[in-house]
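The structure under discussion is supplied below as structure tokens; questions concerning it will follow.
Left out: one protein chain. Kept in place: all the others.
By written order: A and B. Residues from 1 in each chain.
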Amino acid sequence: MVDVPSDATVPLSTAEVEDVELYHPRSWVTKYVFSQDAKIIAIQYSLTALAIGLVALVLSWLMRLQLGFPGLVSFIDPERYYQLITMHGMIMVIYLLTALFLGGFGNYLIPLMLGARDMVFPYVNMLSYWIYLLAVLVLVAGFFVPGGTTGAGWTLYPPQAILANTPGQPWGIIVMLVSLILFIIGFTMGGLNYVVTVLQGRTRGMTLMRMPLTIWGIFTATVMALLAFPALFVAAVMMLLDRLIGTSFFMPSIVALGEQLPYRGGSPILFQHLFWFFGHPEVYIVALPAFGIVSDLISTHARKNIFGYRMMVWALVAIGALSFVVWAHHMYVSGMHPSFGFFFATTTLIIAIPTAIKVYNWVLTLWRGDIHFTLPMLFALGFIVTFVNGGLTGLFLGNVVVDVPLSDTMFVVAHFHMVMGVAPILVIFGAIYHWYPKVTGRMLDTTLGKLHFWITFLGAYLIFFPMHYIGLMGVPRRYHEIGDMAFVPASTATLNGFITVVALIVGAAQLIFVFNLAWSLRRGQPAGGNPWRATTLEWQTPETPPAHGNWGKTLPVVYRWAYDYSVPGAAEDFLPQNQPPDPATA
Amino acid sequence: MGVAVVLALVVIGSVTFHLLSPWWWTPIASNWHYIDNTIIITFWITGAVFAAVVLFMAYCLFRFRHREGHRAAYEPENKRLEWWLAIGTGIGVAAMLAPGLVVWKQFVTVPADAATVEIVGQQWQWSFRLPGADGQLGATDVTLVSPENPLGLDPKDARGQDDIIIQGDQLHLLLDKPVKVLLRSLDVVHDFYVPEFRAKMDMIPGNVTYYWFTPTRTGTFEALCAELCSTGHTFMRGGVVVEPESEYRAWLQQQKTFAQLTAAARDQARN
Partner (left out) sequence: MSVIVLFMVMMATLAGWWLSHQRLTAKPWLEVGVIDQAGDTGTRSPRIAKLGLGAFLAVAGSLFALLISAYSMRMSMADWRSLPMPTVLWFNTGLLMLASVALHSAVIAARCDEPASIRSGLLAAGVCSLAFLAGQVLAWRELAAAGYFSAANPASAFFYLVTAIHGLHMLGGLVALGRTTARSFAPTGDTPQASGTLRLSVELCAIYWHFLLLVWLILFSLLMRWTDDLIEICRGLLS
């Protein structure tokens, strides 16, 4: 047992904590539009991300219609189909998931959970959002330029991405790359804020090991993103130069449809290395915040401390570090040096160990808990099921030789949708049901929420579980008709139709959620300050929704870790982090 | 309560689907049944873990659901349990990784007696090249590609003159003879993929990649492109015919060499 100073039991006056100078908005515009308050920026980020996410949802409907019922929607020719998949993938991975977890939840939760008044660089934080919005607008502009958006696949592999016969020429790829470059600049501004705020903005007593796992997840993911996004930046700049002024970074000598092109001596593999050096950490940039948030949801709603907190923190850090040395597992069949296969298969499968530990600890937190089946808990449970399923199929694809037949098939599509599509999005929903009362002061409607959960969770499972088997047969991904091969039984068309019908229903169910968000804003049950009886600091603000500056006159002081649920001897089944120790029992 | 039942049903449904599904891999036609075995091992291990985790979770949800007056236990950690679980996971991972790496070693080690075949991808068709009587392929360069020289062979390289060039036809392979496939692309990334052979590798413009396999079953197999190559990707099909020696020889007799094709093109140009 670590020695606690004897005077620690005396509640300290918060005046000893140095306060920061806070920016004060002077007008409506600087308060709600060009706001420097992290909470407003968080809402701006979240709404923008959800809006563009709805666009990606509609795109997925169209492409599922084509796959399930080929030819039903006549305007989806191969060219349009590839534009649909490219934009769907890019929007979901970068503009929705990354932006929402880090820009949305990061901005809202970091200052509140750490007892800070705001981010450390509020002005840069504001710029971050506006550049993100600009990136989104440039991306959307792609739909309206001549030729439309690029159809090169979200991986943008050269030489295909910039050749003239790729869908979306001449403007699509330029718009895409510019948007990505803007996104990275905007994200870097935000990311520096999140990192420095976690390092320097914590209130008195908030040691690293007292931080909620949500913050650990967001923090680790941000550090990774800051180091990984430059790879995409470099790749995007070089590709843009290849496209615009004819350099040959990624372009070897090529004969395109009978015509010799002037490119000489570039290396397409170089792009793949750069892309996946970003692309693999990106998977964990999305997953780690989800890991963190789900830990807190389970602990709070099972009224039990998270099991093995220290192991959870170490596992997060280990996964973050390891994820930088596994990138080439996306390139097993790219013709890179075969000996790399041994190294990258080993590192990839090693990551399974810390990841599995996290899963065990979530489940062991439920063991002997007091489980309330609230909406956030339901979504957290849905996350565990889909994440375990998708994570385990990752063991197929990470194991180099097993990947050889399965790579570039629908198995891959099913795997990554389950693990980094469905699973993190279920966490996002759970988190919104959990924190909406803090953001608005009102609860979301439970009946609508349950309907939303069951359709989404079971529907998504029905979509992606059978899809693995289509891939196992050998059906490649990115085919705009996936059933017409000699080796595929006719019944596959029925399965494809079924998947499409379910996908349409699941997509429509998201409208229930959007309706719930809007309806509950005015009509939802008033929530009070701490409806879930949670321990973390964001539930202890003097006002709900938290006012500018978050904490009123004095900053909170932290006396305990984030998981004091059902402590033996305590009157309540939770002890807030800022509750001083009881001198009688200490 | 209901949640626990649904989660249990998810496990039962998934296992049932796996066992009864009519959608399974196509019968293998190459030596890579090792790969299939590794997949089966992985299915068993991961399936067991999935069922165990989700069923245990369902049990917890049923057993420890909220009831009035009930309070959760207080248990911050259990070092011993966590270490045992980590070690158990490590063993499971090793059990999948070890066979995987052994088979990968075989996959990247081409047998010395393998025949050589070159497959060239371009939007959106496959071409093939076999070494002629000298058993060697001639040098190539994409910049030499022209209508008369569609695969870009170096006309100055004597080794290339007797190379057999096949365009617009299926590739024929000899039954039970290991073959090393060299892969080349003239424009974008392609991937020559015959599901029955299990093996595949991308073809990267500017590079020559390879893989090897031994066809073990006669028949005609459909070849697909497995790497997005723009609008014709879905329709970029080819065929591979695996046949015994006599039929293979007969087919080989009918094919033209590079020298014959260039001469023919020259004649045509003269007329």
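Definition applied: a contact is a pair of C-beta atoms (placed from the backbone, for glycine too) under 8 Å apart; a residue touches a chain by one contact, two chains touch by 3 or more.
Computed from a predicted structure; not experimentally measured.
Student: Have a look at A:Val317, A:Leu458, A:Val501 or A:Leu521 and name the one touching the chain we're not showing.
Tutor: Only one listed residue reaches the unshown chain, and that is A:Val317.
Student: Pick from A:Trp61, A:Tyr129, A:Trp154 or A:Phe277: which residue touches the chain that isn't shown?
Tutor: The missing chain is touched by A:Phe277.
Student: Check the options A:Leu47, A:Leu137 or A:Leu199 and report the residue that touches the missing chain.
Tutor: A:Leu199
Student: Just name the one of A:Ser248, A:Thr365, A:Thr386 or A:Ser566 that touches the chain not displayed here.
Tutor: A:Ser248
Student: On subunit A, where is the contact patch with the chain that was removed from view?
Tutor: Where subunit A meets the chain not shown: residues 1-2, 4-5, 8-9, 12, 17-18, 20, 120-121, 188, 191-192, 195-196, 199-202, 204-205, 207-210, 223, 226-231, 233-234, 237-238, 241, 245-249, 262-267, 270, 273-274, 277, 305, 309-310, 313-314, 317, 321, 324-325, 337, 339-340, 557-561, 563-564, 581, 586.
To be clear about the criterion, only the chains that are shown with their structure count from here on.
Student: Express in whole angstrom the distance between the two chain centres, defined as the mean CA positions of subunit A and subunit B.
Tutor: Computed value for the inter-centroid distance: 31 Å.
Student: Applying the document's contact rule, which stretches of subunit B touch subunit A when the two form their complex?
Tutor: Listed in rising order, the residues are 3, 6-7, 10, 14, 17, 21-26, 32, 34-35, 38-39, 42, 45-46, 49-50, 53-54, 56-57, 60-61, 64-66, 70-78, 81-82, 85-86, 89-90, 93, 96-97, 100-101, 103-105, 107-108, 122-123, 141-143, 145, 147, 152, 183, 186-189, 191, 193, 195-196, 198-207, 209-210, 221-222, 224-234.
Student: In the complex of these two chains, what residues of subunit A are touching subunit B?
Tutor: So the residues of subunit A touching subunit B come out as 77-79, 82, 151-153, 157, 159-160, 163, 165-167, 252-258, 260, 265-269, 302-305, 307-311, 333-335, 338-339, 341-342, 345-346, 349-350, 352-353, 356-357, 359-361, 363-364, 366-373, 378, 381, 384-385, 388-389, 392-393, 395-396, 399-402, 404-409, 458, 461, 465-466, 469-470, 472-474, 476, 478-481, 485-487, 489, 491-492, 495, 563, 565-568, 573.
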